[in-house]
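Every protein chain of the complex appears in place save one, which is left out.
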Amino acid sequence: MSTPTATAPDRTVSLREVGPARRGTRPDEVVIALSPAFAGHFTKTIVDVPHAEVLRQLMAGIEEQGVTARLVRVLETADLAAIAHTAARMSGSGISVGILSRGTTMIHQKDLPRLSNLELFPQSPLLDAPVFRMIGSNAAQYAKGEHPQPVPTRNDQMARPRWQAKAALLHLKEFDCIEPGRGPVEVEAVFGPGTAG
Amino acid sequence: MTSTRPRQSLRTEILESRPVNLDGFVEEWPEKGLVAMESDFDPAPSIRVQDGRVVELDGTERADFDFMDTFIADHAIDVASAEASVAIPSAEIARMLIDPGVSRGDVLAVSRGLTPAKILDVVKLMNVVEIMQGMQKMRARRTPANQGHSTSARDNPIQVAADAAEGALRGFAELETTLGVVRYAPLVAIALQVGGQVGRGGVLTQCALEEATELELGMRGITAYAETISIYGTESVFIDGDDTPWSKSFLAAAYASRGIKMRFTSGTGSEVQMGNAEGKSMLYLEIRCILMAKGAGVQGLQNGSISCIGVPGAVPGGLRAVAAENLVASMVDLECASGNDQSFSHSAMRRTARAMPQMLPGTDFVCSGYSSVPNADNMFAGSNFDTDDFDDWNTIQRDFQVDGGLRHVREDEILAARNKAARALQAVFAHLDLPSITDDEVEAATYANSSNDYPLRDVLADLKAAQSVMDREVTGLDLVKALESAGFHDVAENLLTVLRQRVSGDLLQTSAVLTADFTPLSAINDPNDYAGPGTGYRLSGERWEQLKKLRHVTSASNPETEVG
């Protein structure tokens, strides 16, 4: 059954803008790039994993490798490859994790062509908290110059009938949140207590 | 889950647990194109022709044409008849489609001049039964057929050969494979070709890959046709796919220049899925694809939403639109391989219902990929039907006396074909100095259901061998030689006859397949001549006797036994 639900107590996150995003200089950082509607217009992924939990797991996965996570919001595109590649070029290590509101995630590296990537997790309905933690951990290992085993990808043939149309809908909504001409902004995650969701 | 949820009735609990409620459903959003076929944002039909050139199409002036408009105006629409055809009231054209007194040719004389918006205007008037009536008459080939997917979750060539043989024996006229690990392609394509010809001589095979490799395997005679040439209904999505109508037309001619049958692929929902529907309904955009294919001069189209079926499947009237897109392909005289080829629903009832508008009237290929392996082995991400459904499919054919292209085959015949296919591949591998296939693997193939039932292969050795097949430029001719020298004379003859067909070009014509006696059957020599009750393709005679057979049928003469 492909119905992962939130695994942690619901919590909330809001993103506070702290200014235009800039290129990092620390070689031990991974930039997490968030799509226009992430933790804003939307609050959870396609399978209801709270964005707060997604961020907490990604950051924990990065930090447990001794690497720093920096958050950036990309506003002028909802194209995952563009989001992730933009962030990779701003990352001191050249490594980024890009994520769309519905959960689709990609690990990118600044020297790769934009349409390539290090790891892609296209089936957003199959991404749960432990997977996000592993993605964070792998991104940090790439940042350290290591060659981690790719996070095992899962496949569910029945994801199509259950999630394809909702994914399209979320994609369209995310497009509506694009702010053309606005460059990436540095953001801080402000985690709050859970509210019943 | 908290305890504050209001109490549910026991009946609601049961309904909540029904598989259909695992399917996804969404509201329409016409402004973004998330709507099946009824949208205020679709253009109204119009056409103006000046000096033999379309200067206005569906409300757009030539200067403002995007490349889809331009291509359709210049290649798909018959300018001589366009203004007259578009002037015919849509209701009259819709009636022509279902009127048995109007022949298929009469409809084609009108449809060749229609614009995308006009075609949409026509099919919007038709309910699903009328769409099926139209399909019954407009299908290009008189005799319906079916296509199977033969793949392996482990890319195991022996499995692919055995399942191809069984699939061919059960009746698939075409077999398609693809890969998990793309580098395995040469070995799996060889397995499909050899296995297919064991099951039934004349089966056509293809291997879905990126364009260059797919074309190369075809050029070498390792595959016989191709269909995974995707086209899209908006300029922006077409460009996202890194193609244009002109590049795809060039590719279409490239296939024909090598004697290889080819069809394009499109389907409702792909544009909105990619976020660039330009505010048009799914069916309007699909009609543009269909006319683009027509203009390119490709003989046919795989449509019926295909891999985006979850999108029209989730909106109101979505399956009516999917049935309509198949009809439109047929009513502009293209071969139609009509979908039913992707995992569609958790509900068995809904899966069956989804196929009826194609199965009951018959299409050129009712499924453009019925999984002739268990869905867990289906590397196209699962089909609407798989091997578990064989007996259900056969029973539905018998219940309604319709030909869905398959038949029940006795166990001993199936085992013999699977065994022979595995042995034939064993011989071919040995002859070509590829990693050996053991007798244990042959034995496993004979009785297996899924890839889990086979000994594991040495994948690295296979991949190395696959590369050597490409480097050594192994061709279909080498397969013939290998089969002949190993004593599989009949299989060798079958394959040689299929290869010889490309020299004749007969399979390039619309809706062509090869019968078991190697007669090319196409819209030219088997044209759909439906003209009302008692005419057209009727399931009768020897074929009907075949379809009366099921796994368990009680004998009338001795009810203590079963027949067959």
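Each chain carries a letter (A and B) given by its place in the written order, and its residues are counted from 1.
Rule of thumb we're sticking to: a contact is a pair of C-beta atoms (placed from the backbone, for glycine too) under 8 Å apart; a residue touches a chain by one contact, two chains touch by 3 or more.
By our rule, contacts and distances are computed from a predicted model.
Not every chain of the complex appears here, and the one that does not is recorded in UniProt as "Propanediol dehydratase small subunit", selected from "Energy-coupling factor transport system substrate-specific component", "Urea ABC transporter ATP-binding protein UrtD", "Propanediol dehydratase small subunit" or "YceI family protein". Screening B:10, B:212, B:460 or B:556 for touch with the missing chain picks out B:212.
Of B:91, B:239 or B:516, it is B:239 that touches the chain left out of the display. In the complete assembly, the contact with the undisplayed chain comes from B:333, out of B:333, B:403 or B:462. Screening B:39, B:270, B:394 or B:451 for touch with the missing chain picks out B:270.
In the full complex, chain B touches the hidden chain at residues 66-67, 70-71, 74-76, 105, 108, 178, 208-212, 215-216, 219-221, 228, 230, 235-236, 238-244, 246-247, 249-259, 265, 267, 270, 273-276, 294-299, 306-308, 310, 333, 341-342, 369, 380-381, 475-477, 480-481, 484-485, 489, 492-493, 496, 499-506, 508-510, 519-520, 522-525.
The criterion applied here is as follows: only the chains that are shown with their structure count from here on.
Our note on geometry: chain A versus chain B, Cα centroid distance of 37 Å, whole angstroms.
Contact residues on chain B toward chain A in their complex (touch as defined above): 2, 22-26, 29, 32, 34, 269, 272-273, 275, 307-311, 313-315, 342-346, 375-376, 378, 381-382.
Against chain B, in their complex, chain A makes its touches with residues 1, 3, 78, 155, 157-158, 160-169, 171-172, 175, 196.
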